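Shown below is the structure under consideration.
Here the complex is missing a single protein chain, while all its other protein chains stay put.
Up next, chain A:
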């Protein structure tokens, strides 16, 4: 695992996308597309299973001006949270 940033307990998503079972680069591409539909300050939840997303999503957030809020481990998948910048 990478250095993991844990998302706050009270984080609430405005939109959720399912990227479970997908491998690189599809989770990031779907994230990139979905965030276009949100307003600034809204939160996107990405459900994924690819360990590579732990690098890809935070790295992309930094470049694209979004805030990576962290992740939560669930049963058999991970919830990633991105706040649109």
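Just so it is clear, contacts are C-beta pairs under 8 Å (C-beta built on N, C-alpha and C of every residue); 3 or more make two chains touch, one makes a residue touch a chain; residues count from 1.
Quick note on the criterion: contacts and distances are computed from a predicted model.
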{"item": "Name under which UniProt lists the unshown chain, selected from \"ABC transporter permease\", \"Sulfur transport protein\", \"3-oxoacyl-(Acyl-carrier-protein) synthase\" or \"RNA polymerase ECF family sigma subunit\"", "value": "\"Sulfur transport protein\""}
{"item": "Selected residue (touches chain absent from view) among A:21, A:41 or A:85", "value": "A:21"}
{"item": "Candidates A:8, A:51 or A:85 - the one touching the absent chain", "value": "A:51"}
{"item": "For chain A, the residues touching the chain missing from this view", "value": "1-3, 17-26, 28-30, 32-33, 36, 49-52, 54-55, 59-60, 63-64, 75-77"}
